[in-house]
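Note that this complex is displayed minus one protein chain, with the remaining chains in position.
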Amino acid sequence: MLNDMNSLIHFQDVNFSYPNGTIALMEINLKINRGETIAIMGQNGAGKTTLIRMLNGLLRPTSGRVLIEGEDINTSSIGSLSKKIGIIFQNPMHQLFSNTVEEEIKFSLKSLDLSKEEVEQKTISILNEYRFEKYASHSPMNLSGGESKKLAIASIMCRDPDILVFDEPTLGQDANEIKFFLDMLKKESKKEKTIIMVTHNVEFAFEHVPRVVLMTNGRILADGPTDRLLTNQTLVSRSSLILPNVYKLKLGLKTIGWEVPDNIIKKADMVKFLSNYFEKEKSEVN
Amino acid sequence: MSLVKFHNFYFRYKGNKIYALNDIKLSIEKDKFILLAGETGSGKTSLIRCMNGLIPQFYTGHYKGIVEVKGRETTTTPIASLSSEVGIVFQNPENQLITMNVEHELAFGLENLGISPKLIKERIQEVVELTEITHLLSKAPFELSGGEQQRVAIASILILEPKLIILDEPTASLDPLYAQKIINLLKKIQEEKKVTVLISEHRLDLLISLVDEIILMKEGSILIHDSTNNVLESEVFDNLNINKPVIYSIFKQLNLDQKSIPISLEQALKRCAHKNVK
Partner (left out) sequence: MSLQFLNAFRFLKKNTIIHNLDPRAKLLFAIIYTINALMFNEIVPLFILFISLIPLILLGRLFKSWFKSLRGMSFLFIIIILLNTLFISLNFAMAMVLRISIMLSAFSVFFLTVDPNDLALSLISMKVPYEFAFSFSLAFRFVPTIAIEAQNIMDAQQSRGYEMQQKGIINQVKNLFPLIVPLIVSSIKRAFNVAEALESRAFGSEKKRTFYFTIKYTVKDWIFTCYLLALLSILIIIRINLPIWLKWSIPV
């Protein structure tokens, strides 16, 4: 095939407008490689959710092409694309409907052409993995907000897609829940899964996601390493974001005359750097 | 007199065995900027619903104890008449915009209270200036961005001139820049109007340096309610699974005295300047 086989996902000059004429995406060119973790960020209405809905064919480009493993998505159905690409939407209430947690998982497995034994086996293993054994026969409607979000994730993960897409995964979550999500992300990333997340969470993306695509008004504003893009004041404010706190601290320290090496980027670097100073100070005092 | 006072209040929703609120003792005073924080499901929303009588009048269930708004019991005073004392802005602005244009949206609450159209006009004028939404007056809710919707939702409560304004995760669905703007707007309103603003929020970074008091909740109980400094110095704060401010979490790892851990950039820089490394 002539297409660039190295990139798993390839948007080629993609434009999209809704039937009512609203232009949602303009000239999108984007390549994502296998095993990458990438964040798509930008103000509300910038086209982020439109973009991810193209990955499994929920929306089709008005012009241009979206290729997955070199194949145009227009040649496949939503059903077959969804085997490769799992999108986890923001609101779990939009997908939970079964009588029990177990049935909810089985519904997701139904369209995969598995034998009865395989379905049973997969259901049990995913329920264990997400610690739902106790709730297997409970109604999904009675789960807490955090638990139902977890179930929505499990209901996609059991289909074992290669590409995972999350829409605002950390929204309204507390520290425990974010930790759970992060652990899962690391685990899946080790398995060579490609992970794409739409998020407003600057701190999370800066710490844990290596690459970011910034969007504004239906266009890609910038695409590159998180370290560089999220510390660029112009880009950050044009995409309605704010600078990460670690970076703000670094700038602040410089203004009060501290020399902060360039390789101090993440929280852990900053802690190490500061602890040197604070230790030194302590010993001098003593 | 306290704006709102809880006397050993318990509540469980109809059909639930577990108490959503346990032995709540709390008083909210005037002219304060307060943060309400806790893990998800710790009862923040339920606590808020008690403050204008939605619990137990709208959300029924089993309750014990008393909640008073300016000395009036919330179990018997109609919610409508409490609305001019306590105003609540809920999580999803879209569900609060119930008319087809912003001007009507602002008028709605006052119409219900039987205020004359002339006075309504004056109040609209005042409130749109404060919340900077004059240019949106003739727009429909679905023509507004999320940030604008939230401003209108805030204005539609502000216009009732409550002494206590409560916001349940007001920035949840907003982009970070807008979220910061909304928090700053709320601080401005609190100072100019001398009202109390109480905000339930997950993103502590946005507002921790602005608040006077913090209430921490866990499993339906209030763990602590005190001035910002006292709460931050407490172990309760450190042990709770909430999203700590980034600055705090960095300095926490330096094994400093709990009392001297900065929470905001300004404090952090002061702390470091004071060290004077050079």
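Which chain is which? They are A and B, in the order written, and residues in each are numbered from 1.
In this section, a residue touches a chain if its C-beta (ideal position, glycine included) is under 8 Å from a C-beta of that chain, and two chains touch if they have at least 3 such contacts.
Worth saying up front: this structure is predicted, and the values here are computed from it rather than measured.
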Ask   = So which shown chains sit in contact with the chain we cannot see?
value = A, B
Touch with the omitted chain, as defined above, among B:S156, B:S200 or B:T228 = B:S156
Remark   = Cross-chain touch to the chain not pictured, restricted to B:N22, B:S42, B:T74 or B:Q96, is B:Q96
Request  = For the chain that's not shown, point to the residue among B:L36, B:C50 or B:L110 touching it.
outcome  = B:L110
Message = Tell me which of A:S7, A:N56 or A:N245 is the one touching the absent chain.
response = A:N56
Task = Would you mind spotting which of A:T123, A:S155 or A:N201 touches the chain that isn't drawn?
result = A:S155
Message = If the hidden chain were put back, which residues of chain A would touch it?
response = 19-20, 53, 56, 58, 78-79, 82-83, 85-87, 89, 91, 93-97, 107-108, 110-112, 141, 155-156, 159
Ask   = So which bits of chain B touch the chain we can't see?
value = 49, 52, 54, 58-59, 78-81, 83-84, 87-88, 90-92, 94-96, 98-101, 103-104, 107-117, 120-121, 138, 140-142, 156-157, 160
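Criterion: only the chains that are shown with their structure count from here on.
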Inquiry  = Quick check: how many Å separate the C-alpha centres of chain A and chain B?
reply    = 29
Remark   = The answer for chain B against chain A in the complex is residues 38-41, 145-147, 169, 172-180, 202, 205, 241-247, 249-251, 253-254, 256, 265, 268-269, 272-273, 275, 277-278
Touching residues on chain A, where the partner in the complex is chain B = 42-45, 144-146, 171-178, 200, 202-203, 237, 240-242, 244-246, 248-249, 252-253, 255-258, 267, 270-271, 274-275, 277-278, 280-281
